[in-house]
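Here it is, the structure in full.
Only one protein chain is missing from this complex, and each of the others stays in its spot.
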Amino acid sequence: MTTLVTPAVPGPGRGTPPGAAPSLQPGMLPGSVPPDLPAPARRRGWWRRNIVWLVLLPIAVAAAAGASSFRVWAYWWPVGLHHEVDRVSVGEPAHMAAEYYDLGLSVPERANTTVLREIDATVTGIEQVERLPPPLYSDPVAIPDGSVAYEVQVHFAAEPQTDVALCQIILVAEDGARYGESNTDLLGGPNRCLPPDAEGSLSEQPEWDVSSFLLADPDAEITQVRLGFGGPEYVTVDLP
Amino acid sequence: MKHARNAGPDLAFRLTRRVVTAVADDMSTTQRVGAGAVAALVAISPFGAWSEVEVQADPLTGGVPVEVGPFEVTVEKAATADELGHLVPQPGNHMLAVVADVTNTGDVPEYGVTLSSAIPAPQDAGIVPEEPGKPKLPSATIINIEDGTSISILNPGVTHRVALIWEQSGEWSGTELPLEVVELEWVEEDPLGLDDGHWFANEIAFQGEIPVKPAAPEASAGEQGASTEAEQQ
(Lines give C-alpha, C1' and ligand atoms only; values in the text may rest on other atoms or scores of the structure.)
Protein backbone atom coordinates (compact mmCIF):
# COMPACT_ATOMS: atom_id res chain seq x y z
CA MET A 1 0.00 0.00 0.00
CA THR A 2 1.52 3.26 -1.12
CA THR A 3 0.27 6.58 0.09
CA LEU A 4 0.34 9.07 -2.73
CA VAL A 5 0.28 12.03 -0.39
CA THR A 6 3.25 12.23 1.93
CA PRO A 7 2.36 13.15 5.50
CA ALA A 8 4.17 16.29 6.51
CA VAL A 9 4.85 14.85 9.92
CA PRO A 10 6.32 11.39 10.18
CA GLY A 11 5.26 9.23 13.07
CA PRO A 12 7.44 9.24 16.13
CA GLY A 13 10.13 6.65 16.58
CA ARG A 14 10.93 6.45 12.90
CA GLY A 15 14.38 7.69 11.93
CA THR A 16 14.93 9.21 15.35
CA PRO A 17 18.58 8.92 16.32
CA PRO A 18 19.08 6.84 19.45
CA GLY A 19 19.41 8.92 22.55
CA ALA A 20 17.49 11.94 21.30
CA ALA A 21 14.26 12.94 22.95
CA PRO A 22 11.40 10.96 21.42
CA SER A 23 9.38 14.11 20.76
CA LEU A 24 12.23 15.88 19.04
CA GLN A 25 12.09 16.21 15.28
CA PRO A 26 15.15 15.25 13.26
CA GLY A 27 17.34 18.21 12.49
CA MET A 28 15.88 20.23 15.35
CA LEU A 29 18.11 21.61 18.05
CA PRO A 30 17.49 20.39 21.58
CA GLY A 31 15.45 22.89 23.49
CA SER A 32 13.55 24.35 20.55
CA VAL A 33 9.82 23.86 20.51
CA PRO A 34 8.41 21.87 17.58
CA PRO A 35 5.71 23.81 15.68
CA ASP A 36 3.07 21.17 16.05
CA LEU A 37 3.37 18.40 18.61
CA PRO A 38 2.45 15.10 17.05
CA ALA A 39 -0.20 13.16 18.88
CA PRO A 40 1.37 10.17 20.55
CA ALA A 41 0.64 6.60 19.45
CA ARG A 42 -1.02 7.57 16.19
CA ARG A 43 0.25 4.55 14.31
CA ARG A 44 -2.98 2.64 14.17
CA GLY A 45 -3.05 -0.25 11.72
CA TRP A 46 -4.14 0.27 8.12
CA TRP A 47 -7.28 -1.79 8.73
CA ARG A 48 -8.23 0.30 11.73
CA ARG A 49 -7.67 3.60 9.96
CA ASN A 50 -9.79 2.57 6.99
CA ILE A 51 -12.49 0.76 8.95
CA VAL A 52 -15.27 3.04 7.69
CA TRP A 53 -14.38 2.48 4.06
CA LEU A 54 -13.91 -1.22 4.58
CA VAL A 55 -17.42 -1.47 6.00
CA LEU A 56 -18.79 0.64 3.16
CA LEU A 57 -17.00 -1.35 0.45
CA PRO A 58 -19.33 -4.39 0.35
CA ILE A 59 -22.33 -2.06 0.47
CA ALA A 60 -20.92 -0.08 -2.45
CA VAL A 61 -20.26 -3.27 -4.40
CA ALA A 62 -23.83 -4.42 -3.79
CA ALA A 63 -25.21 -1.03 -4.82
CA ALA A 64 -23.10 -0.99 -7.98
CA ALA A 65 -24.19 -4.50 -8.93
CA GLY A 66 -27.83 -3.59 -8.32
CA ALA A 67 -27.57 -0.40 -10.30
CA SER A 68 -25.99 -2.12 -13.29
CA SER A 69 -28.38 -5.06 -13.30
CA PHE A 70 -31.39 -3.00 -14.30
CA ARG A 71 -31.44 -4.87 -17.59
CA VAL A 72 -32.49 -8.01 -15.72
CA TRP A 73 -35.81 -6.56 -14.69
CA ALA A 74 -36.13 -4.06 -17.50
CA TYR A 75 -35.47 -6.38 -20.45
CA TRP A 76 -35.10 -10.02 -19.42
CA TRP A 77 -37.72 -10.58 -16.74
CA PRO A 78 -40.81 -9.17 -18.51
CA VAL A 79 -40.13 -11.02 -21.77
CA GLY A 80 -40.33 -14.78 -21.59
CA LEU A 81 -41.74 -17.27 -19.12
CA HIS A 82 -39.82 -16.89 -15.86
CA HIS A 83 -42.31 -17.15 -13.00
CA GLU A 84 -44.25 -20.34 -12.48
CA VAL A 85 -47.45 -19.36 -10.66
CA ASP A 86 -49.20 -22.75 -10.59
CA ARG A 87 -48.30 -26.37 -11.23
CA VAL A 88 -50.90 -29.09 -11.79
CA SER A 89 -51.38 -32.45 -13.49
CA VAL A 90 -53.31 -33.17 -16.67
CA GLY A 91 -57.05 -32.81 -16.01
CA GLU A 92 -56.65 -30.41 -13.09
CA PRO A 93 -57.41 -26.72 -13.46
CA ALA A 94 -54.43 -24.41 -13.18
CA HIS A 95 -55.16 -20.91 -11.92
CA MET A 96 -53.26 -18.03 -13.36
CA ALA A 97 -53.72 -14.51 -12.09
CA ALA A 98 -51.19 -12.03 -13.34
CA GLU A 99 -51.07 -8.37 -14.14
CA TYR A 100 -50.04 -7.00 -17.51
CA TYR A 101 -49.73 -3.57 -19.02
CA ASP A 102 -52.48 -3.05 -21.57
CA LEU A 103 -51.79 -0.92 -24.62
CA GLY A 104 -55.47 -0.70 -25.45
CA LEU A 105 -55.18 -2.62 -28.70
CA SER A 106 -58.33 -4.69 -28.03
CA VAL A 107 -60.25 -2.59 -25.53
CA PRO A 108 -59.49 1.13 -25.87
CA GLU A 109 -60.74 1.84 -22.33
CA ARG A 110 -57.95 -0.31 -20.93
CA ALA A 111 -55.25 1.65 -22.74
CA ASN A 112 -52.17 2.35 -20.62
CA THR A 113 -53.52 0.67 -17.51
CA THR A 114 -52.37 -2.38 -15.59
CA VAL A 115 -54.94 -5.12 -15.99
CA LEU A 116 -55.30 -8.26 -13.89
CA ARG A 117 -55.82 -11.30 -16.11
CA GLU A 118 -57.41 -14.22 -14.25
CA ILE A 119 -57.86 -17.41 -16.15
CA ASP A 120 -58.30 -21.09 -15.30
CA ALA A 121 -56.78 -23.55 -17.74
CA THR A 122 -57.18 -27.31 -17.76
CA VAL A 123 -55.16 -29.44 -20.16
CA THR A 124 -57.67 -32.14 -20.99
CA GLY A 125 -55.65 -34.11 -23.51
CA ILE A 126 -52.38 -34.31 -25.36
CA GLU A 127 -51.73 -36.83 -28.10
CA GLN A 128 -49.63 -37.44 -31.17
CA VAL A 129 -51.65 -37.21 -34.40
CA GLU A 130 -51.05 -38.74 -37.80
CA ARG A 131 -52.44 -35.89 -39.85
CA LEU A 132 -53.53 -32.33 -39.33
CA PRO A 133 -57.11 -31.10 -39.78
CA PRO A 134 -57.66 -28.69 -42.68
CA PRO A 135 -57.12 -25.10 -41.58
CA LEU A 136 -60.09 -22.77 -41.59
CA TYR A 137 -58.71 -20.33 -44.13
CA SER A 138 -55.57 -21.70 -45.80
CA ASP A 139 -54.38 -24.77 -47.68
CA PRO A 140 -53.99 -28.11 -45.88
CA VAL A 141 -50.73 -28.51 -43.98
CA ALA A 142 -48.80 -31.77 -44.23
CA ILE A 143 -46.60 -32.95 -41.38
CA PRO A 144 -43.08 -32.41 -42.72
CA ASP A 145 -40.59 -35.23 -42.94
CA GLY A 146 -38.65 -35.73 -39.76
CA SER A 147 -41.33 -34.23 -37.53
CA VAL A 148 -44.29 -35.48 -35.53
CA ALA A 149 -47.40 -33.48 -34.69
CA TYR A 150 -49.12 -33.18 -31.31
CA GLU A 151 -52.61 -32.00 -30.51
CA VAL A 152 -53.05 -30.26 -27.15
CA GLN A 153 -56.60 -29.76 -25.85
CA VAL A 154 -57.20 -27.09 -23.27
CA HIS A 155 -60.34 -26.03 -21.44
CA PHE A 156 -60.38 -22.38 -20.38
CA ALA A 157 -62.59 -20.53 -17.91
CA ALA A 158 -62.43 -16.77 -17.54
CA GLU A 159 -64.68 -13.76 -17.48
CA PRO A 160 -65.78 -12.77 -20.98
CA GLN A 161 -63.71 -10.01 -22.55
CA THR A 162 -60.52 -11.40 -21.03
CA ASP A 163 -57.62 -10.55 -23.31
CA VAL A 164 -55.66 -13.67 -24.24
CA ALA A 165 -53.23 -12.03 -26.67
CA LEU A 166 -49.75 -13.58 -26.98
CA CYS A 167 -51.11 -16.94 -25.85
CA GLN A 168 -48.50 -19.70 -25.79
CA ILE A 169 -49.10 -23.43 -25.47
CA ILE A 170 -45.67 -25.03 -25.17
CA LEU A 171 -44.58 -28.64 -24.90
CA VAL A 172 -41.41 -29.12 -22.88
CA ALA A 173 -39.30 -32.18 -23.50
CA GLU A 174 -37.09 -33.97 -21.02
CA ASP A 175 -33.99 -32.32 -22.51
CA GLY A 176 -35.50 -28.87 -22.00
CA ALA A 177 -36.43 -28.25 -25.63
CA ARG A 178 -39.53 -26.04 -25.90
CA TYR A 179 -41.83 -26.93 -28.80
CA GLY A 180 -44.49 -24.53 -30.00
CA GLU A 181 -43.25 -21.34 -28.36
CA SER A 182 -44.59 -19.23 -31.19
CA ASN A 183 -47.83 -17.31 -30.75
CA THR A 184 -49.14 -18.54 -34.06
CA ASP A 185 -50.62 -21.95 -34.54
CA LEU A 186 -49.21 -24.60 -36.88
CA LEU A 187 -52.43 -24.21 -38.87
CA GLY A 188 -52.07 -20.45 -39.08
CA GLY A 189 -54.61 -19.60 -36.40
CA PRO A 190 -54.04 -16.09 -35.04
CA ASN A 191 -54.53 -16.95 -31.37
CA ARG A 192 -53.90 -20.39 -29.91
CA CYS A 193 -56.07 -19.80 -26.82
CA LEU A 194 -59.22 -19.04 -28.83
CA PRO A 195 -61.33 -21.08 -31.25
CA PRO A 196 -60.04 -20.86 -34.84
CA ASP A 197 -62.98 -18.72 -35.99
CA ALA A 198 -62.52 -16.14 -33.21
CA GLU A 199 -61.61 -12.60 -34.16
CA GLY A 200 -59.31 -10.46 -32.06
CA SER A 201 -57.88 -11.64 -28.76
CA LEU A 202 -60.85 -11.31 -26.39
CA SER A 203 -62.70 -14.28 -24.95
CA GLU A 204 -66.44 -14.35 -25.59
CA GLN A 205 -67.80 -17.20 -23.45
CA PRO A 206 -67.25 -17.87 -19.73
CA GLU A 207 -65.84 -21.29 -20.65
CA TRP A 208 -64.45 -22.62 -23.91
CA ASP A 209 -62.28 -25.37 -25.38
CA VAL A 210 -59.40 -25.08 -27.81
CA SER A 211 -57.26 -27.52 -29.68
CA SER A 212 -53.76 -26.48 -30.70
CA PHE A 213 -51.37 -28.31 -33.00
CA LEU A 214 -47.59 -28.15 -32.97
CA LEU A 215 -44.56 -29.98 -34.37
CA ALA A 216 -41.95 -31.85 -32.32
CA ASP A 217 -38.94 -34.06 -32.86
CA PRO A 218 -39.89 -37.75 -33.22
CA ASP A 219 -37.64 -38.82 -30.32
CA ALA A 220 -38.74 -36.03 -27.99
CA GLU A 221 -40.00 -37.19 -24.61
CA ILE A 222 -42.63 -34.62 -23.66
CA THR A 223 -42.83 -34.14 -19.89
CA GLN A 224 -44.90 -30.99 -19.37
CA VAL A 225 -47.12 -28.36 -20.96
CA ARG A 226 -46.58 -24.67 -20.23
CA LEU A 227 -49.26 -22.04 -20.71
CA GLY A 228 -48.47 -18.37 -20.71
CA PHE A 229 -49.11 -15.01 -22.32
CA GLY A 230 -45.60 -13.87 -23.12
CA GLY A 231 -44.52 -13.91 -19.50
CA PRO A 232 -43.18 -13.57 -17.00
CA GLU A 233 -45.91 -15.66 -15.32
CA TYR A 234 -46.85 -19.10 -16.59
CA VAL A 235 -48.43 -22.33 -15.39
CA THR A 236 -47.01 -25.82 -15.73
CA VAL A 237 -49.04 -28.96 -16.39
CA ASP A 238 -47.10 -32.17 -15.68
CA LEU A 239 -47.75 -35.11 -17.94
CA PRO A 240 -48.18 -38.52 -16.33
CA MET B 1 -34.70 37.34 -7.89
CA LYS B 2 -33.11 40.04 -10.01
CA HIS B 3 -29.77 38.29 -10.07
CA ALA B 4 -31.13 34.79 -10.38
CA ARG B 5 -29.92 34.43 -13.92
CA ASN B 6 -26.34 35.15 -12.90
CA ALA B 7 -26.32 32.84 -9.91
CA GLY B 8 -25.45 29.66 -11.82
CA PRO B 9 -22.43 30.77 -13.84
CA ASP B 10 -21.19 32.92 -10.96
CA LEU B 11 -21.34 30.01 -8.53
CA ALA B 12 -19.59 27.74 -10.98
CA PHE B 13 -16.91 30.33 -11.58
CA ARG B 14 -16.33 30.82 -7.85
CA LEU B 15 -16.16 27.10 -7.21
CA THR B 16 -13.73 26.61 -10.09
CA ARG B 17 -11.57 29.44 -8.84
CA ARG B 18 -11.47 27.97 -5.35
CA VAL B 19 -10.48 24.56 -6.65
CA VAL B 20 -7.83 26.02 -8.95
CA THR B 21 -6.47 28.20 -6.15
CA ALA B 22 -6.36 25.30 -3.71
CA VAL B 23 -4.48 23.13 -6.15
CA ALA B 24 -2.20 25.84 -7.46
CA ASP B 25 -1.24 26.95 -3.94
CA ASP B 26 0.60 23.71 -3.39
CA MET B 27 2.50 23.78 -6.65
CA SER B 28 5.91 25.03 -7.53
CA THR B 29 6.22 27.48 -10.40
CA THR B 30 7.34 24.76 -12.82
CA GLN B 31 4.34 22.65 -11.86
CA ARG B 32 2.01 25.59 -12.35
CA VAL B 33 3.35 26.24 -15.83
CA GLY B 34 3.04 22.54 -16.72
CA ALA B 35 -0.50 22.25 -15.34
CA GLY B 36 -1.52 25.42 -17.15
CA ALA B 37 -0.21 24.07 -20.43
CA VAL B 38 -2.06 20.77 -19.96
CA ALA B 39 -5.29 22.60 -19.06
CA ALA B 40 -4.96 24.76 -22.16
CA LEU B 41 -4.46 21.73 -24.40
CA VAL B 42 -7.49 20.01 -22.91
CA ALA B 43 -9.58 23.15 -23.26
CA ILE B 44 -8.95 23.60 -26.98
CA SER B 45 -9.47 19.93 -27.86
CA PRO B 46 -13.25 20.08 -28.32
CA PHE B 47 -12.86 22.87 -30.87
CA GLY B 48 -11.00 20.75 -33.39
CA ALA B 49 -7.49 21.73 -32.33
CA TRP B 50 -6.11 18.47 -33.63
CA SER B 51 -8.15 18.28 -36.81
CA GLU B 52 -6.30 18.68 -40.04
CA VAL B 53 -6.41 22.08 -41.60
CA GLU B 54 -9.43 22.40 -43.85
CA VAL B 55 -8.67 21.89 -47.49
CA GLN B 56 -10.43 23.40 -50.46
CA ALA B 57 -12.98 21.20 -52.23
CA ASP B 58 -11.67 19.54 -55.38
CA PRO B 59 -13.58 19.79 -58.65
CA LEU B 60 -16.19 17.13 -59.37
CA THR B 61 -16.51 16.25 -63.03
CA GLY B 62 -18.83 13.83 -64.75
CA GLY B 63 -17.10 10.57 -65.62
CA VAL B 64 -14.09 11.11 -63.36
CA PRO B 65 -13.88 8.75 -60.37
CA VAL B 66 -13.40 10.22 -56.89
CA GLU B 67 -12.49 8.44 -53.66
CA VAL B 68 -14.96 9.04 -50.83
CA GLY B 69 -14.38 7.02 -47.67
CA PRO B 70 -14.89 3.36 -48.65
CA PHE B 71 -16.36 4.22 -52.06
CA GLU B 72 -15.05 5.01 -55.48
CA VAL B 73 -17.78 7.12 -57.04
CA THR B 74 -17.99 8.08 -60.70
CA VAL B 75 -20.83 10.52 -61.21
CA GLU B 76 -22.00 10.09 -64.78
CA LYS B 77 -24.79 12.59 -65.17
CA ALA B 78 -28.05 13.88 -63.81
CA ALA B 79 -31.48 13.44 -65.30
CA THR B 80 -35.02 14.41 -64.46
CA ALA B 81 -38.11 12.30 -64.96
CA ASP B 82 -41.79 12.60 -64.20
CA GLU B 83 -41.73 9.45 -62.11
CA LEU B 84 -39.33 6.61 -61.46
CA GLY B 85 -40.94 3.28 -60.75
CA HIS B 86 -42.71 3.51 -57.42
CA LEU B 87 -41.28 6.97 -56.76
CA VAL B 88 -44.01 9.40 -57.73
CA PRO B 89 -43.63 13.15 -57.09
CA GLN B 90 -46.29 15.59 -55.99
CA PRO B 91 -48.22 17.10 -58.90
CA GLY B 92 -46.11 19.74 -60.61
CA ASN B 93 -42.83 18.34 -59.31
CA HIS B 94 -40.52 15.80 -60.91
CA MET B 95 -37.88 13.32 -59.80
CA LEU B 96 -34.19 14.15 -60.06
CA ALA B 97 -31.74 11.27 -60.47
CA VAL B 98 -27.97 11.43 -60.25
CA VAL B 99 -26.50 8.45 -62.07
CA ALA B 100 -23.22 7.11 -60.69
CA ASP B 101 -21.04 4.03 -60.70
CA VAL B 102 -20.20 3.10 -57.13
CA THR B 103 -17.62 0.57 -55.97
CA ASN B 104 -16.97 -0.33 -52.36
CA THR B 105 -13.17 -0.51 -52.29
CA GLY B 106 -12.95 -1.66 -48.68
CA ASP B 107 -12.98 -5.13 -47.11
CA VAL B 108 -16.36 -4.97 -45.42
CA PRO B 109 -19.90 -4.27 -46.67
CA GLU B 110 -21.18 -0.73 -46.42
CA TYR B 111 -24.73 0.51 -45.98
CA GLY B 112 -26.52 2.39 -48.68
CA VAL B 113 -27.20 5.18 -46.18
CA THR B 114 -23.46 5.75 -45.94
CA LEU B 115 -23.45 6.44 -49.67
CA SER B 116 -26.45 8.76 -49.24
CA SER B 117 -24.58 10.70 -46.59
CA ALA B 118 -21.60 11.12 -48.93
CA ILE B 119 -23.77 12.60 -51.67
CA PRO B 120 -26.27 14.89 -49.95
CA ALA B 121 -29.13 16.54 -51.74
CA PRO B 122 -27.78 19.43 -53.83
CA GLN B 123 -28.35 22.87 -52.35
CA ASP B 124 -30.21 25.57 -54.28
CA ALA B 125 -31.55 23.09 -56.79
CA GLY B 126 -35.19 23.06 -55.75
CA ILE B 127 -35.03 19.75 -53.88
CA VAL B 128 -38.27 19.33 -51.94
CA PRO B 129 -37.40 19.43 -48.21
CA GLU B 130 -38.24 16.63 -45.79
CA GLU B 131 -40.94 18.71 -44.15
CA PRO B 132 -42.61 21.66 -45.89
CA GLY B 133 -41.06 24.93 -44.83
CA LYS B 134 -38.06 23.34 -43.10
CA PRO B 135 -34.60 23.70 -44.65
CA LYS B 136 -33.52 20.07 -44.06
CA LEU B 137 -33.29 18.19 -47.33
CA PRO B 138 -34.02 14.46 -47.54
CA SER B 139 -31.29 11.90 -48.22
CA ALA B 140 -31.33 10.16 -51.56
CA THR B 141 -33.24 7.00 -52.38
CA ILE B 142 -30.72 4.61 -53.94
CA ILE B 143 -31.93 2.48 -56.82
CA ASN B 144 -29.96 -0.11 -58.75
CA ILE B 145 -30.37 1.05 -62.34
CA GLU B 146 -30.10 -2.36 -63.97
CA ASP B 147 -33.15 -3.86 -62.25
CA GLY B 148 -34.83 -1.02 -60.39
CA THR B 149 -34.44 -2.67 -56.96
CA SER B 150 -33.39 -0.59 -53.99
CA ILE B 151 -29.91 -1.18 -52.62
CA SER B 152 -29.28 -1.17 -48.89
CA ILE B 153 -25.94 -3.04 -48.77
CA LEU B 154 -22.90 -2.47 -50.99
CA ASN B 155 -20.53 -5.44 -50.87
CA PRO B 156 -16.79 -4.97 -51.47
CA GLY B 157 -15.35 -5.30 -54.95
CA VAL B 158 -18.52 -5.02 -57.02
CA THR B 159 -19.56 -1.97 -59.00
CA HIS B 160 -23.17 -0.90 -58.83
CA ARG B 161 -24.64 1.51 -61.33
CA VAL B 162 -27.04 3.42 -59.13
CA ALA B 163 -29.42 6.34 -59.29
CA LEU B 164 -29.58 8.69 -56.30
CA ILE B 165 -33.06 10.10 -56.42
CA TRP B 166 -34.72 13.15 -54.91
CA GLU B 167 -37.99 14.92 -55.56
CA GLN B 168 -37.38 18.27 -57.23
CA SER B 169 -39.62 21.29 -57.51
CA GLY B 170 -41.17 21.77 -60.94
CA GLU B 171 -40.06 25.41 -60.82
CA TRP B 172 -36.37 24.49 -61.06
CA SER B 173 -35.24 24.53 -64.64
CA GLY B 174 -31.45 24.61 -64.57
CA THR B 175 -29.25 22.81 -67.00
CA GLU B 176 -26.47 22.12 -64.53
CA LEU B 177 -26.82 20.62 -61.09
CA PRO B 178 -24.53 21.96 -58.33
CA LEU B 179 -23.50 18.63 -56.77
CA GLU B 180 -21.34 18.22 -53.70
CA VAL B 181 -19.61 15.08 -52.46
CA VAL B 182 -18.80 14.96 -48.77
CA GLU B 183 -15.67 13.43 -47.33
CA LEU B 184 -16.37 10.38 -45.16
CA GLU B 185 -14.20 10.02 -42.10
CA TRP B 186 -13.90 6.72 -40.22
CA VAL B 187 -14.74 7.07 -36.52
CA GLU B 188 -13.05 4.18 -34.74
CA GLU B 189 -14.12 5.18 -31.25
CA ASP B 190 -16.94 7.57 -30.53
CA PRO B 191 -16.89 8.38 -26.82
CA LEU B 192 -19.71 10.92 -27.11
CA GLY B 193 -22.22 9.03 -29.25
CA LEU B 194 -21.16 5.55 -28.05
CA ASP B 195 -21.40 4.50 -31.69
CA ASP B 196 -17.97 3.06 -32.42
CA GLY B 197 -16.85 2.23 -35.92
CA HIS B 198 -18.90 4.24 -38.37
CA TRP B 199 -18.38 6.62 -41.28
CA PHE B 200 -18.89 10.25 -40.42
CA ALA B 201 -19.85 12.68 -43.17
CA ASN B 202 -17.39 15.48 -42.61
CA GLU B 203 -16.65 18.35 -45.00
CA ILE B 204 -17.28 18.94 -48.66
CA ALA B 205 -14.47 17.29 -50.59
CA PHE B 206 -15.64 17.65 -54.17
CA GLN B 207 -18.04 19.97 -55.89
CA GLY B 208 -18.96 20.57 -59.48
CA GLU B 209 -21.68 21.28 -61.99
CA ILE B 210 -23.24 18.16 -63.44
CA PRO B 211 -25.22 18.61 -66.68
CA VAL B 212 -28.87 17.72 -66.32
CA LYS B 213 -30.66 15.83 -69.03
CA PRO B 214 -34.30 16.90 -68.81
CA ALA B 215 -37.28 14.61 -68.60
CA ALA B 216 -35.76 11.28 -69.44
CA PRO B 217 -38.58 8.74 -69.67
CA GLU B 218 -36.98 6.51 -67.04
CA ALA B 219 -33.77 6.18 -65.08
CA SER B 220 -32.48 3.22 -67.01
CA ALA B 221 -32.64 5.21 -70.23
CA GLY B 222 -29.32 6.75 -69.32
CA GLU B 223 -26.91 4.22 -70.69
CA GLN B 224 -26.06 6.11 -73.88
CA GLY B 225 -25.46 9.31 -71.95
CA ALA B 226 -22.34 8.01 -70.25
CA SER B 227 -20.09 8.38 -73.28
CA THR B 228 -21.12 11.94 -74.05
CA GLU B 229 -20.50 12.88 -70.43
CA ALA B 230 -17.04 11.42 -70.63
CA GLU B 231 -16.19 13.53 -73.69
CA GLN B 232 -17.15 16.76 -72.03
CA GLN B 233 -14.53 16.70 -69.30
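As written, the chain order gives the labels A and B, with residue 1 at the start of each chain.
The criterion applied here is as follows: contacts are C-beta pairs under 8 Å (C-beta built on N, C-alpha and C of every residue); 3 or more make two chains touch, one makes a residue touch a chain.
Note that contacts and distances are computed from a predicted model.
Set against the options "Sugar ABC transporter permease", "Formate dehydrogenase subunit beta", "Lipoprotein" or "Chemotaxis protein methyltransferase CheR", the UniProt name belonging to the omitted chain is "Lipoprotein".
For the omitted chain, the shown partners it touches in the full complex are A, B. Touch with the chain omitted from the figure is made, among B:26, B:124 or B:171, by B:26. Considering the full assembly, B:146 is the residue among B:83, B:130 or B:146 that touches the omitted chain. Although one chain is not drawn, its touching partners on chain A can still be listed: residues 2, 4-9, 36, 38, 144-148, 176-182, 214-220. By the touch criterion stated above, the residues of chain B touching the omitted chain are 23, 26-27, 31, 107-109, 144, 146-149, 151-153, 155-161, 196-197.
The working rule: only the chains that are shown with their structure count from here on.
Centres computed as Cα averages put chain A at a distance of 43 Å from chain B.
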